[in-house]
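Here the complex is missing one protein chain, while the rest keep their positions.
Labels run A, B, C, D and E following the written order; every chain starts at residue 1.
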Amino acid sequence: MSVVVQNIERADPEIVAGLAECGVATVHEAQGRKGLLASYMRPIYAGAQLGASAVTISAPPGDNWMVHVAIEQVKAGDVLVLAPTSPSEDGYFGDLLATSMQARGGKGLVIDAGVRDVRDLTKMGFPVWSKAVSAQGTVKETLGSVNVPVVCAGALVNPGDVIVADDDGVCVVRREEAAEVLAAARKRIAAEEDKRRRLAAGELGLDLYGMRDKLKAKGLKYV
Amino acid sequence: MSVVVQNIERADPEIVAGLAECGVATVHEAQGRKGLLASYMRPIYAGAQLGASAVTISAPPGDNWMVHVAIEQVKAGDVLVLAPTSPSEDGYFGDLLATSMQARGGKGLVIDAGVRDVRDLTKMGFPVWSKAVSAQGTVKETLGSVNVPVVCAGALVNPGDVIVADDDGVCVVRREEAAEVLAAARKRIAAEEDKRRRLAAGELGLDLYGMRDKLKAKGLKYV
Amino acid sequence: MSVVVQNIERADPEIVAGLAECGVATVHEAQGRKGLLASYMRPIYAGAQLGASAVTISAPPGDNWMVHVAIEQVKAGDVLVLAPTSPSEDGYFGDLLATSMQARGGKGLVIDAGVRDVRDLTKMGFPVWSKAVSAQGTVKETLGSVNVPVVCAGALVNPGDVIVADDDGVCVVRREEAAEVLAAARKRIAAEEDKRRRLAAGELGLDLYGMRDKLKAKGLKYV
Amino acid sequence: MSVVVQNIERADPEIVAGLAECGVATVHEAQGRKGLLASYMRPIYAGAQLGASAVTISAPPGDNWMVHVAIEQVKAGDVLVLAPTSPSEDGYFGDLLATSMQARGGKGLVIDAGVRDVRDLTKMGFPVWSKAVSAQGTVKETLGSVNVPVVCAGALVNPGDVIVADDDGVCVVRREEAAEVLAAARKRIAAEEDKRRRLAAGELGLDLYGMRDKLKAKGLKYV
Amino acid sequence: MSVVVQNIERADPEIVAGLAECGVATVHEAQGRKGLLASYMRPIYAGAQLGASAVTISAPPGDNWMVHVAIEQVKAGDVLVLAPTSPSEDGYFGDLLATSMQARGGKGLVIDAGVRDVRDLTKMGFPVWSKAVSAQGTVKETLGSVNVPVVCAGALVNPGDVIVADDDGVCVVRREEAAEVLAAARKRIAAEEDKRRRLAAGELGLDLYGMRDKLKAKGLKYV
Partner (left out) sequence: MSVVVQNIERADPEIVAGLAECGVATVHEAQGRKGLLASYMRPIYAGAQLGASAVTISAPPGDNWMVHVAIEQVKAGDVLVLAPTSPSEDGYFGDLLATSMQARGGKGLVIDAGVRDVRDLTKMGFPVWSKAVSAQGTVKETLGSVNVPVVCAGALVNPGDVIVADDDGVCVVRREEAAEVLAAARKRIAAEEDKRRRLAAGELGLDLYGMRDKLKAKGLKYV
């Protein structure tokens, strides 16, 4: 039951880059408010931004053997997405694995568990979104799987799905929907430009979005 | 039952500024160790400091409609204080709302829920203390109230109360007590100066505060 | 039952310094993956690094009297390690106590509770690893003990044990084992240098660590 | 600043009894979905039900001195409501205090902290809603206040307010609104009887509440 | 984007009943240790046992409108599985909805949020596994979807999948794999009978499972 799926499809790199540029909040809205990982997934340093294709890992608690297996499957522009089979905060990943990832063009890690060597990872510019920072070591005893669908921090991630991550958290976009979501996200950004200008000039959202009548109809009282 | 209270009283701006300068820990002590919000309320960036008058929002979980309503009530020097009616981590507030706030002289946000666009908010110098960072979007369907008393992160906040916030957290000062608290806080700071100098010179707190006899009376043994 | 143990043994300062340099993750591995404090113990600022001898404090919840008592026992190169007798997030420690600590050569604080004045502590370069940041004040009413064994954030700490702390968390090394652990840690670092170079050159962990046969024997399938 | 308010007003005992009979969920709805304490407040045994007037306690963490002070203020039909001034799980209350409460006609305890001797309390039929069960002892060193407004588990409770509690949790009703809330709650219960009968007969909520048109208008698609 | 899928396939009722009889721990093991929901999902009363086909609900936080929509889709032998689109503890479900469920042959509820009226639900013998018990009411304002795949408490649940639940928690079995998992679970139970007898007779697991050699090979020392 432990498998490594070797050939996965990925989204077009330009689309992935475009999504990264739009950012998590916009992408999440653009695809109908779905795909967000739990808010406890935090970046190890401020300012990190990522758009990448997911190489997924299902790993036992406290066992990082499959990370080594997964790195062989990584291509330039990929991110590892690790979900433990039961809750764990152990430090599955550190600077040596990051060195190996960077040597293969890997761009980051999203892990519903712990990470360590965060000072080194920060210096290397290797971004990680994790549930915990922990020096706790792991073993290499039990198999898991690579490139199977996983539930990571409450979101389903398929291998090859697009991961967008920044200071606001992590969002997954289905590979098949990536182009469409990018188009919607860009449209959203364009529309926001005008709104931002008007709000900056002092116009109220109540007027800009025409909310006053609806609020009144619902029964809001001003006293 | 959903109301917007339009005219609230605020504390004297000089007093508010004075309290901000004293900082949360000192103000909290000066008013008898009350008014502190729960410690899970953290700033989105280090070094943020705030003194402002509260415009309060009671909002349903996952619904930010009343934020738009509240911004119309904001005057220069105000901070929004949002308490959801049941626990939520959703991202009620982002850069567009912050733009609108800044256009009206609003100084920040204290929210017992989530915030998003934190990278942009940081660039804008718009400080937020929140329970979570989350890109999760909200709806605009259900009414709440503006400028009613709310319990935010375990502390009662009345509209017009003074909010002091910094890296240590968030503290609320009753509007009616603000002047008195400021006086006590300044006295405290003056007294600390002397203590700091003596401690820096190597004097022990045991001697500075005259604790040795009391410790002995309580039965402390040195072995 | 409340005691202050005045004469404790400490590890050799050079060994302590050596352990600090190796860092938490390496030291933790080198001593057989033991001694790590819970991952909720986080530094108040990024980049803090500490190697020091523990002066331990067992204190009641919300009462920092024994911190004053403990500081008298601090020698140059020591760190305070405080464990409350029941869970607390109160701010036991602030800038005045840090001033006193620095005047005596104290190097930092590890506290399974809260800390305050973090902005000032950061400016002073006084590192703290804590469970919480909280301005909540404490009283000085009930005795505790100084330099007795304590369980701090899930780890047993004896007075005089070596504390190593950095961005990855906090690890305790038994005083008696410190030299041996340092030797093992340095050996580990040396071995990692070669691995890092080979991984950076694109070699896979699967080959570097000779994992392929064992994975196959366990039944891993590539599809 | 530590006070005991000796004369508080209470609601009419018949109204209090009526509210208890309606139960927490109904009372909470009847007063416009406000006044509910946080869901972590759980009864120590299943089936407990309470309607009572609040004698409030603001107490330091890990210090139950004020519980003794408060019991003197208890009259028949009262419940103690304790809020610590900072988070605590200590066992402030056990079977001796419950014996004293029962001797004075006290009906129960609501505590945003811990309770102990739960086996004895269960045998005595003395209901408690608490954040934790913990044998951890407390001291009697620091003052607090009795019969001042407190925020308990996220809800503001004034002395004399009505507390309704059962397996669903704890709800507070303002003393001044108790009669009105009871009327609304009874109306609600009457209305539910008819609904229950129709639903039990197989009628759908979609039809009973006339939801189909509104769902269609919002855009719900059946596929 | 809000849809109700009306025709879903369900597993054979005899297979569902067989899985329920095997219990969560056995079924979870029999299908390769997958499909378990997070351990915070607890039954509202001890002794509840469930085997049923999932009618899934994706609902906004604090909004139970889609529960009404979902009940129309329930057939005899079904269980509702509700996942909020962002974390919520609100009480989406109470005795009226349970009455409606029972009228249609619905067997229970699994909800990654709150439930209320638990005393009545217990009396009705209507089992619920939930994240919280909370009287907090919900609104009926925003659409969600029914019978779409959802991630509930960390596990992917497709409409028509088999839900097995008891005092140990909740497990989901893919509809397509249900027969095969039942066969494996029954085999496991048969094998356990012999083991139980031998262990009860005093034989050690070390001998029964032949572990001594492997432990020795791994380096376990007896001292």
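The definition used in the following text is that a contact is a pair of C-beta atoms (placed from the backbone, for glycine too) under 8 Å apart; a residue touches a chain by one contact, two chains touch by 3 or more.
Because the structure is predicted, anything quoted here is derived from the model rather than measured.
Q: Considering the complete complex, identify which of C:Val5, C:Met124 or C:Leu156 is in touch with the unshown chain.
A: C:Leu156
Q: May I ask which residue of D:Pro84, D:Gly114, D:Pro127 or D:Gly169 touches the chain that does not appear here?
A: With D:Pro84, D:Gly114, D:Pro127 or D:Gly169 as choices, the missing chain is touched by D:Gly114.
Q: If I consider the whole complex, including the chain that's not displayed, which of A:Gly18, A:Pro60 or A:Gly94 touches that chain?
A: For the chain that is not drawn, the touching residue is A:Pro60.
Q: In the complete complex, the non-displayed chain touches which residues of chain C?
A: Per the touch rule, chain C residues meeting the hidden chain are 1, 32-34, 36, 38, 85-87, 149, 151, 154-156.
Q: List every residue of chain A that touches the chain not included in the displayed model.
A: 60-63, 85-90, 134, 136, 139, 141-142
Q: List every residue of chain D that touches the chain not included in the displayed model.
A: 2-6, 45, 65, 68-69, 71-72, 89, 91, 94-97, 99-100, 102-104, 114, 116-119, 122, 132-137, 140, 143
By our rule, only the chains that are shown with their structure count from here on.
Q: From the options A-E, B-E or B-D, choose the one that repeats interface C-D, i.e. more than half of its residue-numbered contact pairs are shared.
A: B-E
Q: Shared numbers divided by all numbers used: is that above or below half for chain A and chain B, i.e. same or different?
A: Copies use mostly different positions to touch.
Q: How many angstrom lie between the CA centroids of chain B and chain C, rounded to a whole number?
A: Here chain B and chain C have centroids separated by 31 Å.
Q: Two-or-more-chain contact residues of chain A, please, as numbers and ranges.
A: 33, 36
Q: Classify the inter-chain contact topology: is it line, ring, star, complete, or other?
A: Chain contacts: none of line, ring, star or complete; other.
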